[in-house]
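I'd like to ask some things about the structure below.
Removed: one protein chain of the complex. Kept in place: all other protein chains.
Labels for the chains are A and B, by order of writing; each one numbers its residues from 1.
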Amino acid sequence: MSDSLLSIRDLSITYHTQGRAVPAVRRVSLDIEKGGSLGLAGESGCGKSTLANSILRLLPAGTEVTGHITLDGKDVLGLTPGGLRAVRWTAGAIVFQGALHALNPVQTVGDQIAEPMSLHRTVADDDAAKVRVVELLRRVGLPAARAESFPHELSGGQRQRVLIAMALACDPQLLIADEPTTALDLMVQAQVLALLEDLKEERDLTLLFITHDLSVLTYACERLAVMYAGRIVEEGPAWEVFENGSHPYTRALAAAFPTIGDEGSRMAPSGLGGDPPTPGDLPGGCPFHPRCPLAHDACLPAEPELRVSGEARRAACVLV
Amino acid sequence: MRAGVTPLVEVEDLHVHFGAARAVDGASVHVLPGEVLALVGESGSGKTTLIRAIQGLQKPTSGTIRVDGAGGSSPGKVQTIFNPSVQMVFQDPTGALNPRQTIYEIVAEGLRIKGEAGGEAEQVWAALSRAGLRPPERFFPMYPHEVSGGQRQRVVIAGAMVMEPRLLLADEPVASLDASIRGEILALMRRLVDETGLAILVVTHDLGLAWNIADRVAVMYLGRIVETGPTEQILEDPRHPYTRALLSVVPETREMEQQILTGEIPDPARIPPGCRFHPRCPLLQSGILPETISSRCPTDDPGPTPLEAVSAAACWAVTSGAGPSALWASPG
Partner (left out) sequence: MTSIAMQRRRATVSRVWAQFRSSRQGMIGLAVLLVFVAVALAAPLLADVRELNPVYARAQGNPQWGPPSVFPPLGTDYIRRSVWAQFVWGSRVSLFVGLAATVLTILIGSVVGIVAGFVGGKVDAVLMRVTEWFLVIPFLPLAIVLASVLGRNVWNIIFVIGITSWPSTARLVRAQVLTVKQRLFVDRARSLGAGGGHIVAHHILPNVSGLILANATLAVPISILTETTLSFLGLGDPTAASWGKTLEEAFVNGAMARNAWWYFLPAGLGILAVVLAFTLIGRTLEEIANPRLSRSR
């Protein structure tokens, strides 16, 4: 594990709202090696975005965080504000979902891309920043003239490209992409995924990719981690996990994205009964048992821990 | 058209224009009783506008919409009449439900508008139950914000089904729902079709959804249907280069070589001349088309797929009999 760029150990994150403790992430450990890519899958409320935001300490004040996050050899949770600023953007940068509100509506796209560069003084002066902005825009597939545009003048796909350009501004090693393709059409989604893949190759980026769409992750990442109710319930090589999940939840999620041409799923949509649990009110035992098609008595006494379920694979299910 | 079966809805040469923007530009499509037709396309293709026009929420500029054989009899005449046998399911169930109404009131609303006095409670009970909300009476007094997203979509479906529609228009019915919920809602829709003979026209950008529940698929691009046919044919052996490209970028179809189209769907106010897809067409760009065909693409409009078509593609390479499979065998 010495060549991990990002290493998370026993991370727990609890929100405190209206006097209630809401555990969003519970004892999560994971690693991404330098140049690797990990896809984090899960449904709304499973804690995946909280986990992503915690890596750059972007959580709201008053949130309780325990455990360890090591990014590029630095203990993120123990950093001083100055050290934290250095880590943000330069060691790791985050690409948000390309909705309109992710960008400042009254600032040109070029100024917004230049902002982190001048904040972190990675460029000599304004002229150098302009040159770099044009370079970045070209790299993400936008014409240089777009630097003068305002966010509302761009399409969803173009905004997503701008957000990627922003994240690349300070040459980060880790790129965290939080649902970067969710609001996009199929073709534009493919364009953005191809761009991320090219960038990863070209700059030796490490990628943490978060979405609810398991099939996108499988396509874009080497490894896959599936979260449910604040915990990782399965982890392993992407295609193996997608096609042959060990955890019943993984299998259900994978089945939600049918393989076209597969006779088994033709006219047979497959899903789970019930709803994802709310973080403040988790069922006892294995939190998945109320929705699990294979649940039995052994699921009730305690929450199963991750255990080895194959080569380089782990899953948290009593049946493994 | 299948012999002897009268289509439930026929949309012929429909145009919906917003100023210069031709959102729907000559689309023709029909739905038979008891089938699921998936209308597939990217945002900006006009698919939502098309079903809003069928529902009567959007006034067409020209064209004919015939529901159940009734409606505009003379082509070219604008017809929008409310028809209770056509009901709609929306993409965002949270927005589709009035936060100040109880679930009972929401489901009963259609009956009250229709003026059906007798047996309201029984009908609401049955509709909720059929939509999988059991026991129904538990949901009667609840407000939309008190149930989950998946349950809200079931309430929307129950509110539509209580009208006993023959056609359900569904606009991205699972796009805003969690992945694990998706399958259950789709299964419910398919079950309603199989059990009650309902027909569904579902608008989606998700080809997996079409594979899951649709009998037929119609692919829409810039206001027109560019390819239509049985689901297996469209998804396993597409003929139109646009359909082919769309299919190649579905993450699950990794065997196919990806054809990522450049740019985005053009502005409907500036529809390209000739074949509307030609500026992005990978088949044309590959240069393998014979001169006789490739010279037509930028100037001649291949026209929309005909209304009656069971299987058709609006592409010069296909209609001129160049044999699409032969062409695709050696792309580039």
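Everything that follows uses one rule, which is that a residue touches a chain if its C-beta (ideal position, glycine included) is under 8 Å from a C-beta of that chain, and two chains touch if they have at least 3 such contacts.
Every value quoted in this text rests on a predicted model; they were computed, and no experiment measured them.
Among the chains on display, the ones the left-out chain touches in the entire complex are B.
Remark: the omitted chain is touched by one listed residue; of B:Gly26, B:Gly46, B:Pro136 or B:Gly159 this is B:Gly159. On the side of chain B, touch with the chain left out of the figure occurs at residues 55-57, 82, 84, 86-88, 90, 92, 95-102, 104-105, 108-110, 113-114, 120-121, 124, 140-141, 143, 156, 159, 163.
Note that only the chains that are shown with their structure count from here on.
Chain A and chain B have centres, each the mean of its CA atoms, that are 32 Å apart. Residues 43-44, 155, 157, 185-191, 194, 212-216, 218-219, 249, 252-253, 255-261, 265-273, 275-276, 291 of chain A touch chain B in their complex.
Those residues of chain B whose C-beta lies close enough to touch chain A in the complex are 42-43, 148-151, 178-187, 190, 205-209, 211-213, 231-232, 235-236, 245-247, 249-254, 258, 260-262, 264-265.
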